[in-house]
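Only one protein chain is missing; all other protein chains are in place.
All chains are identified by letter, namely A, B and C, in their written order; residue positions are counted from 1 within each chain.
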Amino acid sequence: MRLRALAALGAFLAPVWLLGQQSLPVTAKAAASTATAKNWTPPRTADGQPDLEGVWTNSTLTPLERPAELAGKEFLTAQEAADYVKRLLQQVSSDRRDGGPQVDVGRSYNEFWRDRGNDLVADRRTSLISDPPDGRVPPLTPEAQKRVEATRAYMRDHATDGPEGRTFAERCIAWGTAGPPMLPGPYNNDVQILQSSDHVVILNEMIHDARVIPLDGRPHVGPEIREWMGDSRAHWEGSTLVVDTTNFSSEYSFRGSDANLHLTERFTRVSPDVIQYEFTVYDPTAFTKPWTARVPLNKTADRVYEYACHEGNYALTDILAGARAAEKRK
Amino acid sequence: MLAPANAQNQAFKPPRTADGKPNLNGIWQAMNTANWDIQGHAAQAGQVVSLGATGAEPPGIGIVEGGEIPYLPAAAQKKKENYANRLKLDPEVKCYLPGVPRATYMPYPFQIVQSGKFILISYEYDGAVRTIYMDNPGPAPVDSWMGWSAGHWEGDTLVVDVTGLNDQTWFDRAGDFHSDALHVVERYTLAAPNVLNYEATIEDPQVFSKPWKISMPLYKHLEKNAQLLEFKCVEFVEELIYGHLRKQPSK
Amino acid sequence: MRTKLGMLIASVSLLVSAAPAWAHHAFAAEFDSTKPIKLKGVVTKMEWINPHAWIHLDVKNEDGTVTNWMVEGGSPNTLLRNGFTKLSLPVGTEIVVDGYRAKDESNKANGRDITFPDGRKLFVGSAGQGAGAPESKPDK
Partner (left out) sequence: MLHALALAACVAMAVSAQKLPPTAGGQPDLQGIWSNATITPLERPADLAGKPTFTAEEAAAYEKQVAERSNVDHRSGNAETDVATAYNQFWYDRGTKAVETRRTSLIVDPPDGHIPAFTPEAQKRVQERRAWMEAHATDGPDGRTLGERCILWATAGPPMLPGPYNNNFQILQTRDQVVILNEMIHAARIIPLDGSPHVASNIRLWMGDSRGHWDGKTLVVDTTNFSDQYSFRGSDRNLHLTERFIRTSPDTLLYEFTVDDPTAFTKPWTAQIAVTRTKGPIFEYACHEGNYAMTDILAGARAAEKQAGK
């Protein structure tokens, strides 16, 4: 039991890459659509709902949290942004072979396999987090701090003892950026939205996670039912789809959250090609205050492909087998 | 088997979505034991002694039209071997995605979400999911577990052409299998307010001597606030798959 | 060395900013940075699977025997969106793999760089950077 709780921290640890490199696609098109948002009326589905359907990508180089070097600077100028993007792309590129073998093996494979976006979010905000204004995840509560450190220590001490020492992503149980909430990752940042008269489906390519969300006003499931992706309910506020998610598994942790995580996601189509996606994290036992991030979803003509994670997960076997082989050699 | 329902269908006027298509939205489930064996089968003892009656294999009259699967001789032999080793080889044991058509008659509900542009089926088992493209998506780029689904309407029947299926899935727990040449054509027809007739034609010239058909009614979940819950089974099979690689405490 | 390696694993999986190329899993936990390896061989199978694609190739050893190696790439989905299909890396294609061998000393490695014998890169550029399909992409 204790072991499981500890392993839970893995989810918090999973999106390791997030800090360095993600963000909203801030293409010129996206920027333009924000500008037109005021006088633009979103199309409706045959049922008369605002139409959010299609495949969307949240690839961006803008990081979730504002990097220390940009502290106090909420937005970049166009020139600053161009320089920053250039530097980021160079920094994260896995095509480079410098830095020695340990860094090199960590870069895994060529950049060609990735799809991290090539620009910042349209408004050139320096973090996806819009509140608090410092662009950082608020401090954890003392209990959460303790819990996260314990998990981190467990993961460190038992990294290759068994599957539980690996992250949930490595175990193909939950993907750090598939959420909810959804964040950009290094590849497969694709989300397909479908609407019927009484449900909306949010299908994240990673790791073939589909949330089928009732729109009929029913209550959440009982508190004894806990799920990795939580229990989502949606309703319309004007043209905005509001998704309310609770009942998260006590093993799940988003950036340090616990079973009390209450997540609100808001989807607003602001132009033909952009949905403004905003999520707010409420979890008074984990964070000292709520926090909010904004991630534009950009329309793409691509399709979502199957990401059958567990079925081909040779790597988990290899990691554990490698550790056993090392013990034997000792 | 479906004849009465089809006859009924002539009189039955299906409810329609806003864009005029038969409304297939809902949570559906097969009420049969085809997942144990798509052919007719008597009950028998299970594979795991400690499970007792809870692990025993329930009987069923089968969903294969005509009763027999037309295996080629070598394939019939392989099916026998699969059956003998089913506890080890059945992909469901390892929590692998079930493929089509097996996902339809597993003992878990699934939900059809029908929009004007796509139809998506979300299966409770392993969170398996398929998008049925109504815009002719072309050939599958690669093979996958749940395949590549292209749909169209023939009258009030949703016809789904499924290709791009890999050779890793089975039809049931009894070792009935196919190759990556599998081609499945599914037909979904509302037969009554809460009954969806399902038929699938199975074609795979590497394994079967001719195409064959399965059929069954699917029933709608009418419970108040029915919804799919998570059955993310990966965690449940880690000990089975990786347990032998665990660090031994003594060492 | 072992200790250092252990620390590396920890740093890759735990230290948030230290892993520029974090993938589905920590490659440093699977592959040994002290065992760089270069394989020249012929593709026998391409597994277009997730979480990562695996290329199987037959490599001729010095003594004339042949060993089948498995080489790990990234998620194939990105490639599919760039026009790759299951026909894009046909059996029989000759490739050169530069990577690191698996820690369990099985015949597996990561495909750190994969090239054709003439030096053209197989998976080149970045999809995200608009590189699109590589010029070296084999015939479909």
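Everything below uses one rule, namely that a residue touches a chain if its C-beta (ideal position, glycine included) is under 8 Å from a C-beta of that chain, and two chains touch if they have at least 3 such contacts.
This structure is a prediction, so every number in the text was calculated from the model and none was measured.
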Sort by label and list the shown chains the missing chain touches. B
Among B:G26, B:G62 or B:G164, contact with the omitted chain is made only by B:G62
Spell out, residue by residue, where the missing chain touches chain B. 39-42, 59, 61-62, 67
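Going forward, only the chains that are shown with their structure count from here on.
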Hey, how would you classify the chain contact layout here, line, ring, star, complete or other? complete
Inter-chain centre distance, chain A versus chain B - centres from mean C-alpha coordinates, in Å: 31
Centroid from C-alpha atoms only, then distance chain A to chain C, rounded to Å. What do you get? 25
For chain C, write out the residues touching at least two other chains, lowest number first. 76, 80
Please set out, as single numbers or ranges, the residues of chain A touching at least two other chains. 160, 172, 303, 305-306, 308, 311, 316, 321, 323-324
Once bound in the complex, which stretches of chain A touch chain B? 45-48, 53-54, 158, 160-164, 171-174, 192, 194-199, 201, 203, 208-210, 212, 214, 218-219, 221, 225, 227-229, 303-306, 308, 310-311, 316-317, 320-321, 323-324, 327
Chain A-facing residues of chain B, complex: 17-19, 25, 95-97, 111, 113-118, 120, 122, 127-129, 131, 133, 137, 141, 144-146, 168, 225, 227-230, 232, 234-235, 238, 241-243, 245-247, 251
Listed in rising order, chain B residues that touch chain C in their complex are 139, 141-143
